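Let's look at subunit A:
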Amino acid sequence: MGSDIVEISINAAKALAIFLMMVQIVPMLVWVERRGSAFIQNRFGPNRIGPLGLMQLIADAVKFLFKEEFLPDKKRRLLFLAAPIIALIPGAVAFGAIPLSVPIHVEIFEFLGQSWGPYRFAFQSVELGIGIVFVLGISSLAAYSILLAGWSSSNKYSLFGALRASAQMISYELALGLSLVGILLIYNSFDFAEIIAQQQGSLAFQFLGKDIVWSFLPNWGIFYQPLGFVLFFVAVFAEANRLPFDLPEAESELVAGYHTEYGGFKMNMFYIGEYGHMLVSSALLVTFYFGGYNIPFVTPDQVLAGVESFLGLSSTGSSVATAFLLHGVFLVKVLIFLWVFIWVRWTLPRFRYDQLMDLGWKTMLPWALANTILTAIIVFIFRTQWV
Partner candidate 1 sequence: MLSSELLHIGLNHYLGLSAVIFVIGMLTVLLRRNLIVMLMGVELMLNAVNITFVAFSSFNQNMNGQVMVFFVMAIAAAEAAVGLALAVTIFKHYKEIDISAFEQLKS
Partner candidate 2 sequence: MASVIAIVFLITLIALFGIFLVWGTAKLGPKIKQSSLKKSSYECGIEVQQSGHTKVPVKFYLTAILFILFDIEIIFMYPWAISFGDAITNGYGAQVLAAMGVFILVFIIGLLWEMKSKALEWE
C-alpha cells in the first residue's frame, strides 16, 4: 500500500492519542458536571481536593479502582464482565471517525540519512469516505452493552431499565437518521471533511440558478437546516440517555437502571461510554450545523496563509500550526455543546415513559419527515436552472 514505517507509527500514535483524549475528557466532564450543577443549584460542589477541586478526578479514579467487586451468579458472569467493555467501543470508534481538524501535510524531509516522502496525515484515527453512515452504524451498537448489562445482572430492575433504554435508543435513532437526510440533501456527501469544507466562508447559496452571498452570516449548516438542527439536537439527547430522557436510570422507579448491579470501575466504564456518546454527539452537532473546525467567515486556506506569513514557519510547520489552531477552534465549539448538555440536565424535568415514546414516534418522526420533504423541494427549486 506504499505506507512506510513512519506513516504506520504516526497513524497508530494518532489513534492512541485520540482514544486517550476521549478517555481523558471524561473525568474532566464529570468535574464540570458536578461543579456546574453545584453552580446552577447555588451550592459549592467538590472543592476540597486540589485547586477548584480538580484533584477530585484522580481521587475518584483511585477510589473506583479499589472498590470491592460484586458478581452475580456464575452463569452470566462472562456477559456481565463484557458489557462495560462493549460500552466503551461505540463512542471511541465513532469519535475516531470524525475529523478534528484539517489534515497535516508533511513535505519531504531527511532523517537518519534517508529521505522520507511527502505525507498527509488526517486529523482523525479512522479516515473513511462514508463517515456519517459508519458513525450511525457504530453508535447503534451501543444498545448491546445496555441490553447485556441488564440481562446478565439477574435483577428485574436492571432488565427493565435495559429494555427501556434500548427501546428508547432505537426509537430516537429513527428521528436521528431521518433528520440527517436534510443535511445529506444539501451537502450531497457522506464525508465529514467534505461537509465541513462546504461550510467555510460566509453564507452563499444558489437561488434559481443564481449565486447569492450573505456576508453577514457564516456559512453554517444551521442556517440551511434549522428544523433539522432542533430534531437532531433532541434526538441526540435521547440517544445519550441524558436528562430529560434518562428514563433508563429513573431512580424513583428502577433503582439505577441497567447498571444497578455494577460497582467500582465497571460502573465508571458505563459513564465513560455515556460521556463518549455526549462527546460524539457534540462533535457531530458542530460538524453538521456549526461549521466543524472552520473559523467563522474564514477559510482554512486563508488561515494557513496567515499562519505562514505571520509566524514565518516552513510549509510543514505552518501546516501543523494551522491544524492545531483549527483543532482548538473545534474543541471550543464542542465544549460549548458539552456545557449545554450539562445545563439542560438541571433545567428540564424528566419525561414519563409514554410521553417519551410519543415524542419520539408521533412528534419527532413526522417532523423529521416533513423536514426531509421540505428540504428536497427547496433544494429542487433552488438548484434547478429554470431557463
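Some points to look at:
Note that in this section a residue touches a chain if its C-beta (ideal position, glycine included) is under 8 Å from a C-beta of that chain, and two chains touch if they have at least 3 such contacts; residues count from 1.
How were these picked? Simply put, all candidates are chains of the complex that A comes from, given by their letters.
Please read these numbers as outputs of a predicted model, since none were measured by experiment.
When you check 1 or 2 against subunit A in this complex, the one that touches it is 2. Residues of subunit A touching candidate 2 in their complex: 1, 3, 11-12, 15-16, 19, 23, 64-73, 81, 84-85, 88-89, 92-93, 96, 125-128, 133, 153-160, 163, 166-167, 170-171, 173-174, 177-178, 181, 184-185, 188-190, 255, 260-261, 264-266, 269, 353-354, 357-358, 361-362, 365-366, 369, 372-373, 376-377, 379-380, 383-384.
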